[in-house]
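Take this structure first; my questions come after.
Apart from one protein chain that is not included, each protein chain of the complex appears where it belongs.
Let's look at chain A:
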Amino acid sequence: MEDDEGAEEQERFSHRQRLKAAVHYTVGCLCEDVASDKEVQFSKQTIAAISELTFRQCEHFAKDLEMFARHAKRSTINTEDVKLLARRSNSLLKYITEKNEELTQFNIEQRAKKKKKLEDDKTKSLAPAEAAASGRDSSAPSPGAEAAFGEGRQEQVRP
């Protein structure tokens, strides 16, 4: 019994370590970009510190987001919750709101494209089905459509 618990603890620990390493890598890349842009150098300790900082900040973000969603009686965190998270600095809130608009616009365009493709596919497959003249359901393209929509399924952003 104790062995199992020990193993689980180990698993959690190494999972945490892997995530920290991934964050550290990303932070390193971002700092490198800033460093070359501003023509300065970051010490290794600084990058490690920013990395640790980011990792810990995620805990606050996650807990806040969960609380916001629960407050709105939802179990899925959406973009409104993220915007609420970014409220402390005006310029930050503005940036995040703009990004959100860009995303919404992008999603609308993606859906329009998929819809058009679906209609094109339907007209293409209806022709042979009619030629076969059997009572076959013309819902043959649906499985493909389900997969496409399943991937792109988003919650409608309610203001």
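Criterion: contacts are C-beta pairs under 8 Å (C-beta built on N, C-alpha and C of every residue); 3 or more make two chains touch, one makes a residue touch a chain; residues count from 1.
Here is the rule we go by: contacts and distances are computed from a predicted model.
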| item | value |
| --- | --- |
| Among "Mediator of RNA polymerase II transcription subunit 18", "glutathione transferase", "Centromere protein X" or "ER membrane protein complex subunit 1", the UniProt name of the subunit that does not appear here | "Centromere protein X" |
| Absent-chain contact - pick from A:A62, A:A112 or A:L126 | A:A62 |
| Interface with the unshown chain - residue positions in chain A | 16, 19, 22-23, 26-27, 29-35, 38, 40-43, 45-46, 49-50, 53-55, 57-59, 61-63, 65-66, 69-70, 75-79, 81-83, 85-86, 88-89, 92, 95-96, 99-100, 103-104, 107, 154-155, 157 |
